[in-house]
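After the C-alpha cells below, expect a handful of questions from me.
Every protein chain except one is present and positioned as in the full complex.
First chain written, first letter: the chains are A, B and C, and each begins at residue 1.
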Amino acid sequence: MGLTIGVDIGGTKIAAGVVDEEGTILETHTVPTPSTPDAIVDAICSAVAGASTGRDVEAVGIGAAGYVDDKRATVIFAPNIDWRHEPLKDKVEQRVGLPVVVENDANAAAWGEYRFGAGQGHHDVICITLGTGLGGGIIIGNKLRRGRFGVAAEFGHVRIVPDGLLCGCGGQGCWEQYASGRALVRYARQRAAATPDQARVLLELGDGTVEGIEGKHVSTAARQGDPVAVDSFRELARWAGAGLADLASLFDPSAFIIGGGVSDEGELVLEPIRKSFRRRLIGAQWRPHAQVLVAQLGNKAGLVGAADLARQG
Amino acid sequence: MGLTIGVDIGGTKIAAGVVDEEGTILETHTVPTPSTPDAIVDAICSAVAGASTGRDVEAVGIGAAGYVDDKRATVIFAPNIDWRHEPLKDKVEQRVGLPVVVENDANAAAWGEYRFGAGQGHHDVICITLGTGLGGGIIIGNKLRRGRFGVAAEFGHVRIVPDGLLCGCGGQGCWEQYASGRALVRYARQRAAATPDQARVLLELGDGTVEGIEGKHVSTAARQGDPVAVDSFRELARWAGAGLADLASLFDPSAFIIGGGVSDEGELVLEPIRKSFRRRLIGAQWRPHAQVLVAQLGNKAGLVGAADLARQG
Amino acid sequence: MGLTIGVDIGGTKIAAGVVDEEGTILETHTVPTPSTPDAIVDAICSAVAGASTGRDVEAVGIGAAGYVDDKRATVIFAPNIDWRHEPLKDKVEQRVGLPVVVENDANAAAWGEYRFGAGQGHHDVICITLGTGLGGGIIIGNKLRRGRFGVAAEFGHVRIVPDGLLCGCGGQGCWEQYASGRALVRYARQRAAATPDQARVLLELGDGTVEGIEGKHVSTAARQGDPVAVDSFRELARWAGAGLADLASLFDPSAFIIGGGVSDEGELVLEPIRKSFRRRLIGAQWRPHAQVLVAQLGNKAGLVGAADLARQG
Partner (left out) sequence: MGLTIGVDIGGTKIAAGVVDEEGTILETHTVPTPSTPDAIVDAICSAVAGASTGRDVEAVGIGAAGYVDDKRATVIFAPNIDWRHEPLKDKVEQRVGLPVVVENDANAAAWGEYRFGAGQGHHDVICITLGTGLGGGIIIGNKLRRGRFGVAAEFGHVRIVPDGLLCGCGGQGCWEQYASGRALVRYARQRAAATPDQARVLLELGDGTVEGIEGKHVSTAARQGDPVAVDSFRELARWAGAGLADLASLFDPSAFIIGGGVSDEGELVLEPIRKSFRRRLIGAQWRPHAQVLVAQLGNKAGLVGAADLARQG
C-alpha cells in the first residue's frame, strides 16, 4: 500500500496528513475543531479532502481521545467531545469512500514512535505520553495491544495513591494526577506559595502571582536553575519513575518511550525519571533494565501512527 | 505431539506428571525437594524418570519460582532456592534426553488455567495466584506474554501503597503485602489482637493466641461467620479488587482468573473481590467489564501448564 | 458573675443567647448573616441588643470560624467571611459597652461540651466536631488550650494521607477530607455510582441521581439499612477512629467528645468510630482507654461555650 492519511483530532484543530510508507508526512491540512459530533465528522472529511487532493490515498486512520471499541470503529466515550457510542468509522467511510480505522490517540502516538521514532528496532515497548494528562500505548510482540474490548493502556488512571487526589475520571489517586503537565504546574504553584522567596524566577514569569504560573514557565525557570522549578520537575519525575518501575514489573518491555509536552524538556526531565525508575525497579540487580527513551516525533506521532495503522489495515 | 511431562518444583516436594493433549494428568511421580541446585537437578530427573516409565514422552516443561530468562532456559534468580543464572534447561536436557522448557511457575499455572481451566474460550486473560504471596501470568492474543527479558507478570511487586509495607523483594508497598495469604493472616492477627472479644472462634482455632492464628483458621472461622475473619477477607478483597481494577485499565482482558490457596474459599473471597473491583474500575459505566472467575485446576495448574508449554515448544 | 451572652456566627444567621451560670440559655435573638465585615459587626450588635433587652448582662463571647489571635481579640483569617486581621473585639466592645471575648467557634463548642455537656467531670478532653468539615478544641488541665498564637486545635487539617485529596486550605490529605459530613456524601456518591443496584434507597432519596444525594439522605438510608449508606458511614468511621487513635497517642485525654451534625446519628456513627479507634490505638492492651462520647448540646454548644468563656474573662 502506498499513501495513507492520518488524522489527529485536537482540542482546537483537526489535522489530516498524507503519510508515506516511511512515516514521512508529505502534506498536512488543518481545520478548526468544531463542538458537535456531526460538525466534527464534517471537519474530519474536509481536512482529509484538503490533504488528499491530487494524491492517490488508500486509507484513513483517525486518532481520537477516548475509549475506542475493539473493532476500531466506534468511540465509546470521549472526555472532551460529546461522543457516546459514536460510529465514527462508518460515518467517515461513507463520506470519504476510503477504509477508515479509528484508534485511541495515545495508542496511535505509541505506534508512531514504535514504527518511525524512538521505538525502532524494539519489539516490546511501552509509550507514555506526559501531556496535560498521562496516556500511552502498549506494543508487545510488534503489535499494538488494545485489550479485549479496545480500552487497554489507560495508564493515566492506574491508582498509585490509595485515597489520593480526585481525578476527572471519578477515581482517586490516578497516576496522571501525579505525573503530567497539570501535576507539574500544581507542584510549582504549591511550592511557590509556600516558599515565594525561592521561586523568584518562576513568580516573575507568572506575572507575580502563584496562579499565573503555567507549565511553560516551570520549564523556562527550571532551565535557569530556579530551585522551585527544578524541584517541581523532580517531584514529577519521582512519580513518573515509580510508575515505570511498576510497568516494568508487569510488562517487562525493552524500552519505555516518554513523549508528550513534558518530554520536550528532554534530559531535564528524563534524567530524574530514569533515576527514580532505577531506584524503584524491583529485582534491579538481577534483571536486564528497560531503556527510558525520549520520543522523537513530537506532536506528529499520533498523526503518523494513525496513518500507519490504517495502512496495516 | 502426544504426551509431555510437567514438573512443579515446590518448597517441600517436586512433582512430575505425564499430561496428555487434553490436559489430563495420567500419572504423577513425587520426590522431596532437596536444598542445593545440583541435588535439585537430580531430583527433577528422578521425578521425570519415575513418571515417564513405560510411556512415550516427548518433552518436559518445568515450572520454577523465580525470574526465568527470555529463552526459557535459565533461572536468573530465585527467591527460595540458591539459583543464580542457573542453566536448568541445559542441565536437565543432558540428563533426560528430551527437549526441556523452563517457565516461571505462576506463568505456567496461568497457561494451565487458560488452556484447560477457567480461561477456556478467552483470548486475553490475566491470572492472579493468591497463595502465600501474589503471582500471575498474562495471556494476550492467545499467547503467554513473558516480556522482553522473560520477567513480565510480576504482579505481586507492583507498588500499591507509596511508602508502604516492606517486601522481601526490597521494595515497599508491594501488592502481595496487601493481597495474599500472608496478608490475610496479618489482617486476622491485627484484628484479633485489637478486638479479642469479637474473634473468639478465630482465637480458639489458633490455640488461644494471636500468633497461633494461621490461614486455614481464618478460612474456617469466616465460614462460621466469625466477624473478625470475615472482615479480614473483606480487607484482602478490598486490595485485591483495587489491583484488578488497575490491571483492567492496563490490559483490558476479557477475564481475570483468581487462583492460589486463597481462592479455595470460592465465593467467600471472590464475591467481595468482584465488589471491590467493580467499585474501583475506571469508566465502569462505559466499558464492558472483565469477568472475575475462580481457577478450576487447583494446585495442578502449574504442572499441567508446564507440560502444555513444553508441548507447544 | 451572672448572665453573659454567647454569639454564634453561622453561614446564614447570627444567634445571640443569654446564658446563665449553669449553661442554660434564657433567651435567644437571631438575625441574618450579612456578607461584609462591617455589616456583620452591625448584625452582631443588633443580635446582642435583641437578646439582652431587659437583662443585666455582664460580658459577650463571640464564636467565629477562623483563626483568632492569642489575645482573643482579632480574627486573623476566616475561610468564609472576608476577615483579615479583623479587630472584632474592639469593634463590638465599642458598640455594646461590654467586655468581649472572641473565640474560634470549634473551641467555643468544645468548651461548652466540657462545661455543661458530655465532658462534665473530665479534666482532659478532646472535642471533635464532625460538621461539613472537621474542627475541635482541646481542654487540658481544665483549661482551653489555644496555643501560643491562638490557632491550636486545627484538627481538620492534620495530614492523614500523604499526597491525598486537595483541601480548601491548600494542603493535601487533610483529615477533614476523609472524616466530615462532606466526606460522607462523597463516599455515598462514589458507592452509589459504582453499585447503583445496591443503593436503591439512597438514590431514591436523592431524586434518582448520584448528584442528588446529600448528607441527610445518607443518614436516612443508613437507618433503613441501605448497604451503601451503611458502608459510607463505616468508611467515615474508619478514618475518624484512626484519627482519634493518633490524638490519643499525642494528648492522652480521658474522653473524646464527638459533636457536629454527623454525630446527630448517635450510635449509628459512634459505634463504628469506637471500633476503629480501638483497633488502631497504639499500646491498647497496656493503657487505659479514653472514652468516646457523643456531644450533648447539639448546635447550641458554641453559643453556650462562648458565653461561658466570656464569663471566665
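In this section, a contact is a pair of C-beta atoms (placed from the backbone, for glycine too) under 8 Å apart; a residue touches a chain by one contact, two chains touch by 3 or more.
Since the structure is predicted, the reported quantities are computational estimates derived from the model, not experimental observations.
Touching the chain that is not shown, out of A:D8, A:D163 or A:D308: A:D163 (per the contact rule at the top).
Contact with the chain not shown here comes from a single listed residue; of B:S46, B:T132 or B:Q172, that residue is B:Q172.
The residue from C:G2, C:P32, C:G170 or C:G313 that touches the chain not shown here is C:G170.
Set against the missing chain, the residues C:I76, C:L98 or C:L166 yield one that touches it, C:I76.
Contacts to the hidden chain, counted on chain B, fall at residues 161-166, 170, 172-173, 178, 190, 193.
Against the chain not shown here, chain A presents residues 162-163, 190-191, 193-195, 275, 278-281, 284-285. Where chain C meets the chain that is not shown, the touching residues are 67, 76-77, 122-124, 138, 140-141, 143, 145-155, 157-162, 169-171, 174, 242, 245-247, 249-254, 280, 282-283, 286-288, 290.
Convention: only the chains that are shown with their structure count from here on.
In terms of Cα centroid distance from the overall Cα mean, chain A ranks first.
With each centre defined as the average position of its C-alpha atoms, the distance from chain A to chain C rounds to 46 Å. Residue positions 162-163, 190, 193 of chain C each touch two or more of the other chains.
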